[in-house]
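Here the complex is missing one protein chain, while the rest keep their positions.
Now for chain A:
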Amino acid sequence: MSAAPLLELRDVRRRYSVSSGLFAPRRTLTAVAGVSLRLGAGEALGLVGESGCGKSTLARLVLGLEAPSEGEVLVAGRPIAALHRLERSRLVQPVFQDPYSSLNPRRSIAEIVTQPLAVHGIGTPAERRDKVEEMLGLVGLAPRHAGALPAQLSGGQRQRVAIARALVLRPALVVCDEPTSALDVSVQAQILNLLLDLRDRLNLSYLFISHNLAVVQMLAARVAVMYLGRVVEEGAGRQVLTEPTHPYTRALLASVLTPDPMQGLPAMRLGTAFPDPLDIPPGCAFNPRCSFAFDRCRAEAPALVQREGGTLAACHLSAEVRVAAL
């Protein structure tokens, strides 16, 4: 069984049934539309993509918080659903996007960070206290914060608490959903450096979701780009984020705002046919917004296949057209 990757997703799908008006019939929303991914121990995979494309849903599936409608989520070779709750939480831990709703508002910071240790019966109370103090120090919180309630901390301070809580059990895989988007750049830098140090020391794996492409590139050697529930491009971070293959990845990169005060906002390269998971277009889901789309793109969904340079991409455009379009 040693060959099994730490995390494996096999053609995972997740659908929701949603109401679309008082008297309208319920409709099916496809949040994740068939994703396959693998992640080994000590590896980090960055997940980027349009807001609403299914990244957080995928994260919830990996954490076992929701079951896939179809497909399999395997952790250390076993279906996540088959793992006991305690076992699962020592394998996979989350750091969520929203530091507000993920912390219990009535518990002190120290209690929040201690809780996983207490639940798993790790250490004596004194040892737990030391461990919690160490974790708070690691994420840059002062000992005086230990007694505070979440409401008394700033957004960024709360996110540090969430990170301390996730790492206190030293899990094998940390699912980070926008872990630093609430942090200022200096704290973000500290947290990212910390995540890297912990990975090196503890052989942690990360599934790292972020809208900040520079951050993804720093943290993850491999990057997957999602669009409307599917992975449209996957490969080495450097390759994907500097020489993108898929037109969506290219538009995404062109929209990144570098801190250059001499430049205004760049022009938007994408059409306004915003993606709708209730109504995924036939063929390539990106075709209504793609300036290179041709007949085949509207009829046939492209498969994720290997390209020059080793990147996987789901796009019908030939290499020549793509190069010419650049």
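Assume a contact is a pair of C-beta atoms (placed from the backbone, for glycine too) under 8 Å apart; a residue touches a chain by one contact, two chains touch by 3 or more; residues count from 1.
To be clear about the criterion, contacts and distances are computed from a predicted model.
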Fill in the blank from the handout: Given "ABC transporter ATP-binding protein", "Cysteine desulfurase", "Ferredoxin" or "Acyl-CoA dehydrogenase", the protein name in the UniProt record of the chain not shown would be "ABC transporter ATP-binding protein"
Problem - Residue among A:A4, A:A189 or A:L202 touching the omitted chain - result: A:A189
Practice task
Kindly state which of the options A:T124, A:T258 or A:S318 is in contact with the chain not pictured.
Solution key: A:T258
Fill in the blank from the handout: Touch with the missing chain holds, among A:A41, A:A81 or A:L278, for A:L278
Exercise for the section: With the full complex in mind, choose from A:T28, A:T242 or A:S291 the residue touching the hidden chain. Expected result: A:T242
Fill in the blank from the handout: On chain A, the omitted chain is touched by residues 16, 18-22, 24, 44, 48-52, 56, 97-98, 100-101, 140, 142, 144, 147, 152-157, 178, 181-190, 192-193, 196, 211-215, 217-221, 237-238, 241-242, 251-253, 255-266, 268-270, 272-276, 278-279
